[in-house]
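One protein chain omitted, others in place.
And now, chain A:
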Amino acid sequence: MGEWGIVPSSVVLTSFQVMSRVFLIWAVTHSVKEVQSEDSVLLFVVAWTITEIIRYSFYTFSLLNHLPYLIKWARYTLFIVLYPMGVSGELLTIYAALPFVRQAGLYSISLPNKYNFSFDYYAFLILIMISYIPIFPQLYFHMIHQRRKILSHTEEHKKFE
């Protein structure tokens, strides 16, 4: 909704989040049936669900020009716990899927073949896990920064009322 100018989120950051969620659901949890009973799946599903309920309430109320402070507070505070919770769930799920990917050679192709191409999904998943190291802190601290900006703003407004 960022690209239609309906809500002020960045298109890039949001697309990133959407892509990572779709990847976790289809390319990991759905594709590797053995991980579907893991606790880590419950962990990220709960984290995402709570986050999204708050986030969309925030957008809806903002558009109606009637945003209860509680919703704004929740959106910019609960992520402090929910974000690491979600990331932990995601990483643990990918990690749990690894042995099954290796065993079944899932989504992998090896040489020789007539298109002279190879792809190792196991190695790819490991790279994905490693990429969380530079990416997660950036997103997390971006939200912390937003929190400071937006919640302190409201405090000042309240003082002048």
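The criterion applied here is as follows: contacts are C-beta pairs under 8 Å (C-beta built on N, C-alpha and C of every residue); 3 or more make two chains touch, one makes a residue touch a chain; residues count from 1.
Quick note on the criterion: contacts and distances are computed from a predicted model.
Set against the options "Dolichyl-phosphate-mannose--protein mannosyltransferase", "Queuine tRNA-ribosyltransferase accessory subunit 2", "Lipoyl amidotransferase LIPT1, mitochondrial" or "Very-long-chain enoyl-CoA reductase", the UniProt name belonging to the omitted chain is "Very-long-chain enoyl-CoA reductase".
Of the residues in chain A, those that touch the hidden partner chain are 111-118.
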